[in-house]
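In this view, the complex is presented without one of its protein chains, the others remaining in place.
Then we have subunit A:
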Amino acid sequence: MSAVTRHRLLLLLPLAVFLILGGYFALGLTKDPSKLPSMLIDKPAPTFALPGLSEGEKGLSNADLTGKVQLVNVFASWCAPCRVEHPLLMRLAKEDGVTIHAINYKDKPEAAKAFLDQMGNPFTAIGADKDGRVAIDFGVYGVPETYVIDRQGRVRYRHVGPLMPFDVDETILPMIRELSK
């Protein structure tokens, strides 16, 4: 290979880099970023026991997650998308009779309480996960996240990001109905 041809091939390098990157991105575009895989799907929820928002208040442990099809919602008062999905959680709890447990993620208890006073409290029980350890066990990427838990306490579905009306009507509610049969 002479020096000249090697030089020419070097000129093609940017194009090659572009094609490789472009192919990579094109592949990424075909995937739904909200569908993150979860190690926990169809596995029992991790073992945990969280205290309540204040002294003497009931907290949340993995024992609470069995016996009934339910949702576990990871939320924080500082999280704006949590506020957006909150009316939907209220509706699920009050109008559709869905049990929702909550993990309050890295939040100040008093801020969480003020949030729930103002926006309503759809949660049957709340565990305060101040250092975010339990969230790590669940594999939480960021708040809000919502998990569908079956009667045996297994994680059946995971939703990352705020719930939207069509998520609830087309995925969450049908799944809860199916699992409750």
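The definition used in the following text is that a residue touches a chain if its C-beta (ideal position, glycine included) is under 8 Å from a C-beta of that chain, and two chains touch if they have at least 3 such contacts; residues count from 1.
Note that in this section contacts and distances are computed from a predicted model.
Undergrad: Just go with whichever of "Cation:proton antiporter", "Cell division ATP-binding protein FtsE", "C-type cytochrome biogenesis protein CcmI" or "Glycolate oxidase iron-sulfur subunit" UniProt uses as the name of the absent chain.
TA: "C-type cytochrome biogenesis protein CcmI"
Undergrad: Touching the left-out chain: which of A:57, A:110 or A:169?
TA: Here the residue in touch with the unshown chain is A:169.
Undergrad: If the hidden chain were put back, which of A:49, A:80 or A:136 would touch it?
TA: Once the missing chain is taken into account, the touching residue is A:80.
Undergrad: Quickly run down the residues of subunit A that touch the omitted chain.
TA: 80, 83-84, 86-88, 90-91, 95, 117-121, 164-165, 168-169
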